[in-house]
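Missing here is one protein chain; the remaining ones are kept as they sit in the complex.
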Amino acid sequence: VDNPGRNKRKNINDPVYGFITIPDELTFDLIEHQYFQRLRRIKQLGLTNYVYPSATHTRFQHALGSMHLMKQSLQVLRSKGTEITKEEESGVLFAILLHDIGHGPFSHTMEQSLIPDLTHEDLSLLFMEELNRQFSGALSTAIRIFRNEYPKRFLHQLVSSQLDMDRIDYLSRDSFFTGVAEGVINTDRIINMLAVAGDELVVEAKGIYSIEKFIMARRLMYWQVYLHKTVLAADRMLISILRRAKFLSDAGEKLFATPWLASFLTGERVTEGSLCDPFCLHDFSRLDDDDIFSSVKTWMNHKDPVLSVVCMNLVDRHLFRAEMQNEPFDEDYLAAIRRETENRLGLDAAETGYFVIVDKVTNNAYSPKSDRIRILLKNNRLLDLSEASEQLNISVLSGPVSKHVLFYPKIINTR
Amino acid sequence: VDNPGRNKRKNINDPVYGFITIPDELTFDLIEHQYFQRLRRIKQLGLTNYVYPSATHTRFQHALGSMHLMKQSLQVLRSKGTEITKEEESGVLFAILLHDIGHGPFSHTMEQSLIPDLTHEDLSLLFMEELNRQFSGALSTAIRIFRNEYPKRFLHQLVSSQLDMDRIDYLSRDSFFTGVAEGVINTDRIINMLAVAGDELVVEAKGIYSIEKFIMARRLMYWQVYLHKTVLAADRMLISILRRAKFLSDAGEKLFATPWLASFLTGERVTEGSLCDPFCLHDFSRLDDDDIFSSVKTWMNHKDPVLSVVCMNLVDRHLFRAEMQNEPFDEDYLAAIRRETENRLGLDAAETGYFVIVDKVTNNAYSPKSDRIRILLKNNRLLDLSEASEQLNISVLSGPVSKHVLFYPKIINTR
Amino acid sequence: VDNPGRNKRKNINDPVYGFITIPDELTFDLIEHQYFQRLRRIKQLGLTNYVYPSATHTRFQHALGSMHLMKQSLQVLRSKGTEITKEEESGVLFAILLHDIGHGPFSHTMEQSLIPDLTHEDLSLLFMEELNRQFSGALSTAIRIFRNEYPKRFLHQLVSSQLDMDRIDYLSRDSFFTGVAEGVINTDRIINMLAVAGDELVVEAKGIYSIEKFIMARRLMYWQVYLHKTVLAADRMLISILRRAKFLSDAGEKLFATPWLASFLTGERVTEGSLCDPFCLHDFSRLDDDDIFSSVKTWMNHKDPVLSVVCMNLVDRHLFRAEMQNEPFDEDYLAAIRRETENRLGLDAAETGYFVIVDKVTNNAYSPKSDRIRILLKNNRLLDLSEASEQLNISVLSGPVSKHVLFYPKIINTR
Partner (left out) sequence: VDNPGRNKRKNINDPVYGFITIPDELTFDLIEHQYFQRLRRIKQLGLTNYVYPSATHTRFQHALGSMHLMKQSLQVLRSKGTEITKEEESGVLFAILLHDIGHGPFSHTMEQSLIPDLTHEDLSLLFMEELNRQFSGALSTAIRIFRNEYPKRFLHQLVSSQLDMDRIDYLSRDSFFTGVAEGVINTDRIINMLAVAGDELVVEAKGIYSIEKFIMARRLMYWQVYLHKTVLAADRMLISILRRAKFLSDAGEKLFATPWLASFLTGERVTEGSLCDPFCLHDFSRLDDDDIFSSVKTWMNHKDPVLSVVCMNLVDRHLFRAEMQNEPFDEDYLAAIRRETENRLGLDAAETGYFVIVDKVTNNAYSPKSDRIRILLKNNRLLDLSEASEQLNISVLSGPVSKHVLFYPKIINTR
């Protein structure tokens, strides 16, 4: 935000959409808030830059981009006769702006190691409620929309559904920064095809190909980017590191850590007293990618060989091998890998668990179960996307696809 | 680099050029080396993302991108009859790949605070020489080219001159990631217009408009991005922070720091003994953006008010005001600002020096003095760009433009 | 082709790929030939610009673009160890360059009216053979490849198959110029994944998502662009016009026509004698979009009301209404439309046939029957795309989809 206070129209350059305009003063103040500024230091795709080096974009830009698309959508819906009050407009813009504010650094990784009890949605809500206190209730409507407690259901659907501004922005943005052209979608066209029927968000029939393409692009981005096995390997290494650090710390071992990371590793709070009860939101609000990675780098010299080896390998990008297949892995094969790892690295069984990991990943391109995408036909009938589409009425695309993944050090060679 | 060892053709996705192909095994091994991998954690434009939030791209991609352009240039030159041996090709590709390997985190900032004696070019050379030892002399030609000791002078010019692959890549890349369309240049056309006359790199006459545009784009990027006053303000704050930290540390104050930062702050080396004599390259090779920023964040809680206040302001993006003008600042005005700052913040004169800073920045769009750009006319005569161009024969564009900049806290209000 | 003869490297600006380089003198001479230059005046997508106004790109650019992709493919295949001789390289480049040279103006339309006996592939071959005579046999290998009579089958597949350079270029190009982002494909990635197994063109397994995306994009482009019902309506009107003109001409009616169109309308050849036996290639080589459209415009004033009305409606873009549905149209409904048309326009049954037309269009996204796309697994097994893909093993996508279309004047209103 260049030159705050100077010019009334505040614009932010965005390589994906050109310019993003901040609509009003309150939005500007929310963006300036330290809770929101923290998102500048949290990469949208965590360690994905190990495979796609340009994917260093942050949650800050994603939040602004989603808000930008929301504004366009509201304009389209109004032009088609849907009434949206000024207060609802602010509410839904704030809701989308803050929808990801609870993300921590490498957040899915953190959820599997240091902060197991709260999802990032829970945390986003904690932040919104705290901001609502600080901004004297200005976020009340936003919170009702976010929690799906607002009567006009389509407002919540714009924030969170299978066709929300979040997904539309992240697909475009992640595709742009990874350079994976397969993820390109026609943002303009999708948004122009949105409409409201009853209180539900729907898509006009002539937009069906764009929606199919959107579902396809999402599926392709899952397998090419989000669930790319080398990315998963890096993630798993970071989980092993944080679990080992927690284990050592719980065992009384002294570990270097930035204060904000220490707060969640050892429970020694930076912020004191009742402010941190039950969850220390303020300490969390200072935690970002730098804390994690500078600590990981420092642990390369730690005397615990499990910790130091995995840290060194992650920092220098000697990543675990990842095997991915449709069927579960054969138990004998797994046993052989574990044995070989124990022998080669001189580890016991418990330690081997940090090096040999079996996991399962799932991608659900479109789920006709939950909040489905509805198509508005010319005769005003509504059909579920999976019925309306010649292509997506197919079990394969709409059913979840799961794959089994096995990770182990590259020096192990059993096949 | 996805799946090393699997496929012979290794491609890296790049949003700017599509795909970057790694030409051979040795290049691959250099890229995999921890010295080079470190560049993944050093942002190309330091704190510029405070103004252009998407500018989080790293020196890693820039180095690969420059190599990609170099390959294209060699192909063009060969197609025009210039002989380039296989060894020269490798040499110049290695030289451009490693030309920035000596950059530390926020490197111009570091040079003004913690590492004052060595430029990043010096450090790049130290790294290249160390890598040459590790790779048994494979970089000898690259080093000769880099040092401009190789007979075919155009090879050095492709690496370092006013029209080198470094500049062409960074202009394109920085323009792409900031979203500043004014910086877009026609990379393909510029490269297609390159030729060699004698042993010098020249440009064919019909490429002159593209070169003018390149010079213009560079100038515009300077004022809109590289020397944007809000970016400069953030930079100056980081310099103040590192200087204050150094001052406190020299005075015996205990300061949190990651080990690699501590090595340069207090001289306590991580790597021991003669390996660090005279410069501790190995410690330096572990230092990146994370070390700096996680330490800055921690210092927000330090008891020294100068250090903690500037750190808090930088982290939460409450940046100094920056005034920029063509003439030097009036001494009375500066005195008033300093006095007001002392009073408002309760500082002494020395401490005020961390908050009120006067600086001068200079941009030289094209310098006909040093290694000039030569235009090859159809009659085989050579002209300097500033003579050949109808527009750039003008003092204004080719002379350096300097501006005076004054920084001080936003709460100070003297006008 | 700017400045022929001046510079050895000839480049043509192309907004899709940047620069297209003409590889050698012979290719240059082929491009300069009047047969090839004619393609500048034949729009790639005929009347599609009535719906997508920027789709005015021509077959000239498509031919150059396909050649450009072919060069890249050859480079990729060679880098993977496939041997391709210099002669084979020229052959396959000429074959792709000339693959569409037989297209007439609005060619599918012409095939349904004035030139019913020869497909554009037949005509392309006639042109190639004539050029081969003029260029003393230099196209012999190209012709063998084009006719699939060359032993290395993959060369023909690069020119004509379900994954040929023709398709890859036209999808990218048509998507670019229509502005239909759904058609964007990752050209670079697809080409980088090509390989040869035996003598067949195959795709490496890790390219499967890009291929799926390519098949999907092709399908979407069919329904959104190529078979867009408004585009089909304009096409049908042009067919009605040309059929009516032919009918009138056969009945001895005097009709304005450019000489080249007259040659095919009345059989009065411009080129004389045996040169035109059996097909008057030279007259055809002068026929382009301008001949058709300037004649259509002139016929707006013809005294035959069928001809003049359809011409006026086409020129002023008052297009027929098009209805599209999965099932055949109800006979009663058709009879009612025809009756109403006869009454409203005062026509007899035969004349009504120019205004009310029933048609059927078919799109086959991927056909596993004919020349299938083969995927090369890591264990060197080959699978058909429809088996290898989790998504495309589905009857819906790979079976042909047909739709029934009905066209009639907009003033008719029966529903």
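Each chain gets a letter, A, B and C, in the order it is written, and its residues are counted from 1.
Here, a contact is a pair of C-beta atoms (placed from the backbone, for glycine too) under 8 Å apart; a residue touches a chain by one contact, two chains touch by 3 or more.
This one's a predicted model, so the numbers in the text were calculated from it and none came from an experiment.
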Could you run through the displayed chains and say which ones the absent chain touches?
A, B, C
Contacting the left-out chain: of A:N11, A:Q134 or A:T362, that is A:N11
Of the residues C:K71, C:K297, C:R339 or C:K403, I need the one that contacts the missing chain.
C:K297
Out of C:F177, C:W223, C:F264 or C:F407, the sole contact with the unshown chain comes from C:F177
Interface with the unshown chain - residue positions in chain B:
180-182, 184-186, 188-189, 209-210, 212-213, 216-217, 219-220, 223-224, 390-391, 393-394, 396-397, 401
Contact set of chain A toward the excluded chain (per top definition)
3, 6-9, 11, 18-19, 76, 79-80, 188-189, 192, 204, 206, 378
Could you list which residues of chain C touch the chain missing from the display?
2-3, 12-16, 18, 32, 34, 37, 40-41, 43, 49-54, 56-58, 60-61, 64, 176-180, 228, 230, 256, 258-260, 270, 286, 288-291, 293-295, 297-298, 301, 315-317
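Methods note: only the chains that are shown with their structure count from here on.
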Chain nearest the overall Cα centroid
A
In whole angstrom, what separates the CA-based centres of chain A and chain C?
44
Per the centroid of Cα atoms for each chain, what is the distance between chain A and chain B, given in Å?
31
Residues of chain B that touch two or more other chains sit at 18
